[in-house]
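Note that this complex is displayed minus one protein chain, with the remaining chains in position.
Then we have chain A:
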Amino acid sequence: MKYIDEFRDGEVAQSIAQAIKAEADPGSTYHIMEFCGGHTHAISRYGLEDLLPANVRMIHGPGCPVCVLPVGRIDAAIWLAKQPGVTLVTYGDMLRVPGSKRLSLLKAKAEGADVRMVYSTLDAIKLAQANPDRQVVFFAIGFETTTPPTAVAIKQAQALDLKNFSVFCNHVLTPSAITQILDSPEVRELGTVKLDAFIGPAHVSTIIGSRPYEYFAEEYQRPVVIAGFEPLDVMQAVRMLVRQINDGRFEVENEFARAVTRDGNEKAKSLVADMFELRRAFEWRGLGLVPYSALRLKEPYAAWDAERRWDVPQDSPPDNKACECGAILRGVKKPTDCKLFGTVCTPENPMGSCMVSAEGACAAHWTYGRFRDLETSHA
């Protein structure tokens, strides 16, 4: 397929790997965090870590929207699904994420709640049109990539004067999460997690552009390379970051220029700016309360805000004690550091959110990485 296969060429990957090996200073270490789950997935799937020299290490970041949503918001969605007359719709990945007491939306559905999966927000609108006697609530999650589609749906609901559609908004912002990681005691004071550079989001950046990362490249003196999700994109980004680190530069570079510009998608950005405002703080799994890191609907759109229509519980129950998702999302631990990994917790029976989405660090490692562990432990 065009724009896919050319970016997966194994021989080219080898030659980029050689270039990295030649350029990386054997006396230094390079710790590179990939923020996006899409990159985590590519790294596991194509075994990219095996191509990199031992002193260049990838650290998985928190960039999977399914993984970072705290238990309390999942409980709240389940609560909404159980309200009389409500049909709760959401993207497929959300259905299996365990809330507290191990209840998920899928289990709530089995117990009689009306929960449906949609592929697109437009399907949610169609469902509301077709079921005027039900209150259709769209459980909206995701980063800057899924926010504009939610905005389009609300615009449509407004145009159609749909009274039975609303949104339970959980949209979160990437740059504030990266800032939170760099401000965390592990990175700042304890020095337990060394972070030299970031691979910046691919599809998020198609919307917000590369400009928002300029601030923290400058402020935190860390290089950032925006990269696509194909394996060659990731390898090339690593090489560009190794170069920046060697040169003592901290700039924002764009490897994904085929789809990302400095300013991003103005149409989508203005739609979002018109409809959403910042929440003062929002809880992220693993990162705690992050200031100004999430969005909610502005007052003129209150009619479509599920949190204003219903008295949605705002509890924050703790994560399952044995699950290490929180530490994994901060880059402090690896999936294999979790006692439950691959025993009690598998993609079929996930205990934590990192095992649910294909872009979660635990699921990616379970699907593609665990045979590597076997090889290394037998070697």
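General remarks:
Just so it is clear, a contact is a pair of C-beta atoms (placed from the backbone, for glycine too) under 8 Å apart; a residue touches a chain by one contact, two chains touch by 3 or more; residues count from 1.
Keep this in mind: contacts and distances are computed from a predicted model.
Of the names listed as "Carbon monoxide dehydrogenase", "Hydrogenase maturation factor HypC", "TolB-like translocation protein" or "Protein FixC", the one that matches the UniProt record for the absent chain is "Hydrogenase maturation factor HypC". Annotation: of A:146, A:170, A:184 or A:320, A:146 touches the absent chain (contact as defined above).
Of A:135, A:170, A:184 or A:236, it is A:236 that touches the chain left out of the display. The hidden chain makes contact, of the residues A:37, A:212, A:350 or A:369, with A:37.
Residue-wise, the contact with the chain that is not shown comes from A:207, picked out of A:108, A:169 or A:207. Screening A:16, A:32, A:108 or A:287 against the full complex identifies A:16 as the residue touching the chain left out.
For chain A, the residues in touch with the chain missing from this view are 1-4, 6-7, 9, 11-12, 15-16, 18-19, 21-22, 36-38, 41, 63-66, 91, 93, 119-123, 141-143, 145-146, 148-149, 152, 202-204, 206-207, 229, 232-233, 236, 239, 255, 257-260, 265, 267-268, 271, 357-359.
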